[in-house]
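What follows is one structure encoded as structure tokens, with my remarks underneath.
Removed from the display is one protein chain of the complex; every other protein chain stays in position.
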Amino acid sequence: MSTMSQRPRPRPRLSLRQGRRGLLYLALLGGGLIWLYPFLWALGSSLKSTDGFFSGGLNPIPSEFHWSNYSEAWTQADFSRFFVNTVLFATGTVIVTLLATSMAGYVLARTDFPGKKLWLGLVGVTLFLPHGYTIIPVFDLIQRLHLLNTLWSVVIVQSAGGMVFGTFLFMGYFTTIDRGLEDAARVDGANFHQIFWRIMLPLSGPMLATVGLFACINAWNSFFIPLVFTLSRPELHTLSVGMFNFIGQNSTAWTLVCAGSVITLLPIVLIFIVLQRFFINGLAGAVKQ
Amino acid sequence: MTSSNVSRRGLLRTAALGAGTLALGGGLSACGSGSPSSSADALTYWDWYVTQAPWVDKEIDLFEKGHSGVSVKKTTQQNAKYADLVALANRSGNPPDVFMIPQVPSVAEQVAKGWLHPLDEWATPAWQSRFPEGTFLEGANVFDGKVYSAPLKGSGPLYQLYIHHGVFKSAGLTNPDGSVKIPRTWDEVTSAAQTITKKSDGKSYGLGFGNADGIGVLAWWLDLFVRGAGAPGGAPTGAGTGLDYRVGKWTYGTDRSYADFLELFVEWKKRGFFHPNSVSLSDEAARAFFERGKFGMTVGGVWNQPEWTQHKFTDYSLVTLPSPTATPKGFYYADPVGNGSFAAVSAKSKKAHEAFQWLDALTSPAAGRRWVEDLNGVSAYPAGNDPDGIDSKPFAAFVGMTRQVLRGPVPLVRNPELAGVAPGAPKPDISDVVTGVYTGQIKDIQRALSSLADKKYQLLSDAVAAVAKQGKKVSMSDYVFADWDPTKPYTTKKKA
Partner (left out) sequence: MSLLDTRERRRASPPPPPVAARPGLGRRIRAAKWSYLYLAPMAVLLLAFVIYPIFASFGYTFYHWNGIGEPGDYVGLANFRQILHDGIFWGAVRHTFVYAFVLVPVQLLLALALALVLNNPKLKFALFFRTVYFIPVVTSAAVVGVVIQLMLANFGDSAGSLLAKTGVTDGHIDWLGDPHTALAVIIAIGIWHTLGYNLVYFLAGLQTIPAELYEAAKLDGCGPVQSFFRITIPMLRQVGVVIVVLAFIGSFQVFDLVQVLTGGGPYFATEVVNTYIYHLAFGGSAGAAAQPDIGLASAASFLYGLLLIVFSALQVLALRQISRRRTAAHQ
């Protein structure tokens, strides 16, 4: 923290600074190792033998590598089918969330209309009320829409849960975009739709990445919604539901459970690594006010 | 920037996004509304049997071979979510053809709500006669004279004390002939736990359990130890169970056995006999720890055994009803109500006849014997519960114990109108109280026990009053069997 804005100093000081920086890297690395320790341990344990799991204790490094844990977990839990479902579910959720929240965020940030304040107030209040203790009203609604036991229902209910957060982020982001841009486009003859779809939306790339990433993480880890809305069609289950059943069915095959955890975790970590450079910029845009 | 410049790029983007949405839409609906072609003519079947799955799968195989053209599609749901999922499936009008009857709501309510298909069309007196006498019981699996379900399981002692031979031997707890010295009384358990804890130098503990899953593991200990001390109600976790039928009340506060055992339990803890991680271990972890000799004794049910057998760990014994003295003064009692209803045919099933055939196969004597041979538990058919021919010694011991299960009073036999009584569960319940006592959060054991007994009685009276309000002739006296001797078999008489 103290290295942030040092003035140029004479030479002997410089080496001291280098030493300090070295210490900083060491601290960051050590902290990171502790931070990731549970993952490293799970990763290591996923490669251990059952006996190695018990004798190994907290040591993450397996004495011998049992790659077969992965193939066994993969086939036993039918992960390939769940994987396809999860990708469809997450993609659908991301698209629905992005479309609905970017449009809503835009009009809430850049236009004025009767009822806007009331709506924002109502949305704010929902943040305080715990939802999800009874699924019955939503279940009845989905059933009346004849969407039960389809992936659509899962996508819709999951997306609905992310509306408030995404809308607020887009709202913040669009407020910061220079108004001159819109005005210029309007002078050029662009209408309301053109301004949104061709100027504002393309400009909000980082925010699309951010909200999309959050929606994707949540969908990927969502358990109760996919379980309940596909209850009669287990072949539509997602990875997290499959993982839950897998844990239940292998309650003491812990090395397999660890392998399963790594399998469900890896794709979402990769998605994060790919999207993350946009992600902070997007947030930075949203909070700049 | 000019609008034409913007538009071309924007259009491309929109088009790409649109195409993506369409493609995805195709994918979603293909998965969504696509015809369940292959499974359309299969019977759908739901259960929560995980460790018992090999048995179910074998039964499915045999059934499909015997009934060409009929296939069974099994879905094993998570135990913790099972009741909710069955309720929602019925709400959606698309329940499975055959399902294990969930524990909530009461079977009476499931019948009243029209979930279950009456079986009387097929369950003729001749068919019924293959089951032991007293199997079909109005209010349990028969309603208004119509049969709705049939039993799979028989009654065994619910919990046992498991004893790890390796740990006992290395602590020197052996008889002169080299065999393991099996503790049978409270004092013997205490001294064995002490010896193991002392001699193993931190490698093993005398006792251990895994309480993390919230399945009431600590109530198992209380239940197992107080019965022999003469508290025939024990401490089962089901709502409305565990009364001492001699008085028709819960006797947690009045029968000294409860407080006596809990004080002993706390003493065991204070003296360091328990594996220190017991409260936060999962039941599964505790099972694995026991297998590896991290503690010498634990309390559990027969469900422990298949996994240990699978791991080739059979060097243990089990005892039931450890008591203050060598002779137990209370026992386990047969449960014709709970065991009587296993699975049912859905009222919505379009293949009710095939569905019944599947239920028939699952509850046949041959399937029952295979249930026993696969070490799952005891069969509803006494003939199937023969320890001979079972390789696993511990399991054969368990099967042998079914003979110690007594016939006890059954309020439902006396008054079938009690079927609709569905009392709530108090909070904290008995397993919470034992946990609180163990962790030291509850200091006044006697007061906690008395107030729980009162609360349970209040909840049951409320539930009885609610049923009485519907015009049924029920009262709390239906739960009192003053002439019952808990050490002898008892035949419940129908109310005149």
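As written, the chain order gives the labels A and B, with residue 1 at the start of each chain.
Criterion: a contact is a pair of C-beta atoms (placed from the backbone, for glycine too) under 8 Å apart; a residue touches a chain by one contact, two chains touch by 3 or more.
Bear in mind the structure is a predicted one, so any value in this text is a computation, not a measurement.
*Asks:* Quick one: say which of B:Glu307, B:Asp429 or B:Asp478 touches the chain that got left out.
*Replies:* That would be B:Asp429, which touches the missing chain.
*Asks:* Using the document's contact rule, name the residues of chain A that touch the chain not shown here.
*Replies:* 1-7, 24-25, 28, 31-32, 35-36, 38-39, 41-42, 45, 54, 56-59, 96, 99-101, 103-104, 106-108, 110-114, 119, 122-123, 125-131, 133-134, 136-138, 141, 156-157, 159-161, 163-164, 167, 179, 182, 186, 189, 191-193, 196, 217, 220-221, 223, 240, 243-244, 247, 254, 257-258, 261, 264-265, 268-269, 272-273, 276-277, 279-289
*Asks:* Take the complete complex as the reference. Which residues in chain B touch the chain that isn't displayed?
*Replies:* 83-84, 87, 90-91, 103-105, 109, 113, 202, 211-216, 219, 237-239, 275-282, 285, 422, 424-425, 427-432, 435-436, 438-442
Keep this in mind: only the chains that are shown with their structure count from here on.
*Asks:* If you average the CA atoms of chain A and of chain B, how many Å lie between those two points?
*Replies:* Whole-Å distance between the two chain centres: 38.
*Asks:* Could you please specify the touching residues of chain A with respect to chain B in the complex?
*Replies:* 54, 85, 88, 91-92, 95, 135-136, 139-140, 143, 147-152, 155, 184-185, 188-190, 194, 197-199, 202, 227-228, 231-234, 236, 244-245, 248-249, 251-252
*Asks:* Give every residue of chain B touching chain A within the complex, in rising order.
*Replies:* Against chain A, the touching part of chain B is residues 1-3, 6-7, 9-11, 13-14, 20-21, 24, 27-29, 31-33, 36, 44, 50, 53, 75-76, 78-79, 81, 84-85, 88-89, 91-92, 94-96, 282, 284-285, 287-288, 292, 307.
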